[in-house]
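Heads up, one of the protein chains got dropped from this complex, but the rest are sitting where they should.
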Amino acid sequence: MAALVPESSTKYSVSIIGASGYSGAELTRLLLLHPNVELQELYAFSQAGKRVSELYPLLSCDKLYKPYSGETESDVYFLALPHGEALQLVPPLVEAGKTVIDLSGDFRLKSVIEHEQFYKQTKSSDSVMTYGMAELFRDEIIKAKAISNPGCFATSIILGVAPLFSSNEGGIKVRAINCTSTSGISGAGRSSKTELSFSEMSENVRAYKVGVHQHIPEIMQALGTSASNPSFDFTFTPMIGSLVRGIYSILNVQLESSLDVERIKVLYHRFYPKKRTPFVRVRDAMTEVRHVAHTNFCDIHIAHATATGSLVIVTAIDNLLKGAAGQAVQNMNLMLDLGETTGLSF
Amino acid sequence: MAALVPESSTKYSVSIIGASGYSGAELTRLLLLHPNVELQELYAFSQAGKRVSELYPLLSCDKLYKPYSGETESDVYFLALPHGEALQLVPPLVEAGKTVIDLSGDFRLKSVIEHEQFYKQTKSSDSVMTYGMAELFRDEIIKAKAISNPGCFATSIILGVAPLFSSNEGGIKVRAINCTSTSGISGAGRSSKTELSFSEMSENVRAYKVGVHQHIPEIMQALGTSASNPSFDFTFTPMIGSLVRGIYSILNVQLESSLDVERIKVLYHRFYPKKRTPFVRVRDAMTEVRHVAHTNFCDIHIAHATATGSLVIVTAIDNLLKGAAGQAVQNMNLMLDLGETTGLSF
Amino acid sequence: MAALVPESSTKYSVSIIGASGYSGAELTRLLLLHPNVELQELYAFSQAGKRVSELYPLLSCDKLYKPYSGETESDVYFLALPHGEALQLVPPLVEAGKTVIDLSGDFRLKSVIEHEQFYKQTKSSDSVMTYGMAELFRDEIIKAKAISNPGCFATSIILGVAPLFSSNEGGIKVRAINCTSTSGISGAGRSSKTELSFSEMSENVRAYKVGVHQHIPEIMQALGTSASNPSFDFTFTPMIGSLVRGIYSILNVQLESSLDVERIKVLYHRFYPKKRTPFVRVRDAMTEVRHVAHTNFCDIHIAHATATGSLVIVTAIDNLLKGAAGQAVQNMNLMLDLGETTGLSF
Partner (left out) sequence: MAALVPESSTKYSVSIIGASGYSGAELTRLLLLHPNVELQELYAFSQAGKRVSELYPLLSCDKLYKPYSGETESDVYFLALPHGEALQLVPPLVEAGKTVIDLSGDFRLKSVIEHEQFYKQTKSSDSVMTYGMAELFRDEIIKAKAISNPGCFATSIILGVAPLFSSNEGGIKVRAINCTSTSGISGAGRSSKTELSFSEMSENVRAYKVGVHQHIPEIMQALGTSASNPSFDFTFTPMIGSLVRGIYSILNVQLESSLDVERIKVLYHRFYPKKRTPFVRVRDAMTEVRHVAHTNFCDIHIAHATATGSLVIVTAIDNLLKGAAGQAVQNMNLMLDLGETTGLSF
């Protein structure tokens, strides 16, 4: 892991809009400990007036949540709001020259039609921001002023299959991908729904939004195709299980022609060299959620390959870190040239 | 366990008022399988219009929840409503000659003052019904037409110390009892509170209502004293942990003079003879929640006794069965002379 | 639910060989409550000499576990042993004219080569017994004297796709099936492995034996093809999650041509008519593990179908009941003409 010694001694003033949900709280925790950050304001609407330590005694932070009304004093703004709420707030911040990282899905999709179909929300313009997945788009992120942070399921799936879509791998052609991903329940946010209560979700597993989840077009776009006109068959089944944190994805890939496990491993290790992608670990042993919980790692394991071209790839991330707040801080580090892993070693 | 062959072939028509909560659903399950019961109506207010199988697919029951408006067609009525709601509904049912079993706290306390203090509810009269704890009050229950079913914590505590208060045990005098009870989260009902969500309660333990829980006066009354003028010092700390079902009580008892473990065991075995109290098991080995989950048993283990008169007694029940629906059916069985264990062997 | 009134008043003497594991304990529970069963002997090797109530206080049963040494006094024998141990014990019981139900994988596969490949065990003969999946092979089971009870994963997968393979459905052709199944940890048996300890498995998910699980040839055989020469591409990824009971299977099916959800539902409802397959529920709403836990149901939900012929089918069972002990009792009921659901209504 990277050294604790900060690569830069500059301090940036940072605020969070939407700080009281689980992603916002995890961001708060990371930013309180980040050596180049002065955490300034924590904006939250329904929880305005409460202290952080009331909602999250874990954090030992006495700051007050405030309602946001257009302030632009900080250098950096993270937005961790429900989908749809960032649409109006981001443009003025960008215009004011701020460094902006939005964790919602509002600015991820290039296609307005797909956005409206999958998010069930009107979107007047095709505004889209640089997609903040450092392992694929590091150069664009370094130059960007505003980033759209990837979705949690999308992160676990895109990183798991991206090497198969690399333009340098001419001989490999993907015919179909079926994904089954188990998410921790924190992915549903700080919720008061009966169906997410402990009594309903202990010792349980439940699929939902099968084939219609909003991360589908995001995944297709990142892999160079689109949900409306896909170049391969794609099915996605999200599930929640009896765990708080983590996403565990089983990626069933059908290639046009077979490829043995060892060749695939070589391909993955070449695509993700250790130094340039410090948070991706291509592992020989089976991965598990507990191997990545409370870290910013994405673990990838090539589990199976058949003579008919079927692959099974298994990935694991912490949905609140690599799937949300951790990846967001990773993006800030790249945008401000602070060292990609600063504040992300646990 | 008792034979499955019913001791009586009579069928009673039975309805539940407040059938859509967890206790109501557990009652529904028990009554659907009870050989002497014809389950007639399932009344529920907020869920009226839905089918049982929508809320509880486990039950495979297509009956509709209906709003209750004073019907009296059934022979037996169970009420499983939030505290306060049975106060008005029970009297007309009793007057109509129905067999009534109320699972709320509305009719448990003889003292109106204690009721109002602990339930934070006005209660105009001192109406109280026979306390449905068969192990202590079987003769009264057999003769009763209306029963107030005990609270879940109260059941686990009263059964654990009752032998020490037996009038036949002249030499034993209790000076103080400190109880610490861990409850499954289903005890809070079918809830949509954030603080009971899986994300908040997984891998957690939380105490609440320390020293002010409404079961305190109920326990004192059943033990022959009162919360306002107690004959021994009593402290009660309820907790919830990361489990759905079960109550696990640690009962720290301070006696006036010491008593060795073996003598206490003899006392307990004499007080709870196997035949007459089929659901109490005084066990030599440590008990656990898993030993009683999904059963109507109350397990009791004498864990420790010191030379200074300190005892530690451990009890375990399933809060939805012996602590609610199971004990309610046990009461119905006694009231209708159907065999105490009928429909309660799992 | 089925009536509690037994369809037959005959009592059979029944013994279990391998009674001390989780499947054996669940069988013990079911048989203690079965109206046509006199539970005679509980055989167990490593636990011989202990009482049932020592290992499973839940069961309130004082019988002693005994070592098995060839006894044949009972009418019916269930075997719930680790794979390989039933191979020698079953033939003498069959020869002695006993009704035999084996829960292991020893007699499931017709192909000796596949058995040896997937079970890593030598098998001298091609002895195979009637496959005890009542929904597909009821007529053979009724006539059989010895049954090989299906595997837990296999049950959840075969029942989920069997209608697509029905000979009456000429137009449907399956090209590929990818299964991802999450199992409760009890599926690994009463274990003392570090990797199955609470500290390792709480808040965790882990895949294992990807593409090499021993239920693969069993599934292929039941669907009319074979693992060595399959008529469609098949991949299976088993997982364990943070739950004790249940199997939740996501079945990604690729058909040669597309089929809409409504047509598939009609097909499934026709294949599984409610009366003849009392434990299969084809449900319109999403199924969950909690809907079937502690029951003998197999729930099936058609979750998704695309224009390119991709289907997602979701199934749920209780691995210890429909996946083991419950299905075994269902088979006994059919073999002895006791009413298929007797003793299986919870």
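Letters are used for the chains, namely A, B and C, taken in the order the chains are written, and counting of residues starts over at 1 for each.
Operating definition for what follows: a contact is a pair of C-beta atoms (placed from the backbone, for glycine too) under 8 Å apart; a residue touches a chain by one contact, two chains touch by 3 or more.
These figures come from a predicted structure and were not determined experimentally.
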TODO: Could you list, sorted by label, every displayed chain in contact with the chain left out?
DONE: A, B, C
- [ ] Could you tell which one of A:Tyr43, A:Phe153 or A:Phe297 touches the chain left off the display?
- [x] A:Phe297
Open item on the list: In the whole complex, not just what's shown, which of C:Ala48, C:Leu64 or C:Leu196 touches the removed chain?
Closed with: C:Leu196
- [ ] Tell me where the left-out chain touches chain A, residue by residue.
- [x] 1, 4-5, 29, 32-33, 35, 54, 57-58, 60, 202-203, 281, 283, 285, 287-288, 290-295, 297, 299, 345-346
Task: Residues of chain C in contact with the chain not shown - done: 22, 184-186, 188, 190-194, 196-203, 242-244
Open item on the list: By the contact criterion defined above, which parts of chain B meet the unshown chain? Give residue numbers in ascending order.
Closed with: 176, 178, 180, 182, 184, 200, 203-208, 210-212, 233, 235, 237, 239, 241-246, 248, 250, 252, 254, 286, 288-290, 293, 303-304, 306, 308, 310, 312, 314, 316
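Note that only the chains that are shown with their structure count from here on.
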Task: Central chain of the complex, centres being mean CA coordinates - done: C
Task: Far-end chain from chain A, centres as C-alpha averages - done: B
Open item on the list: Please tell me the distance, in whole Å, between the geometric centres of chain A and chain B computed from their C-alpha atoms.
Closed with: 47
TODO: Report, in whole Å, the distance between the mean C-alpha point of chain A and the mean C-alpha point of chain C.
DONE: 39
Open item on the list: Among all residues of chain C, which ones touch two or more of the remaining chains?
Closed with: 203, 288, 290, 293
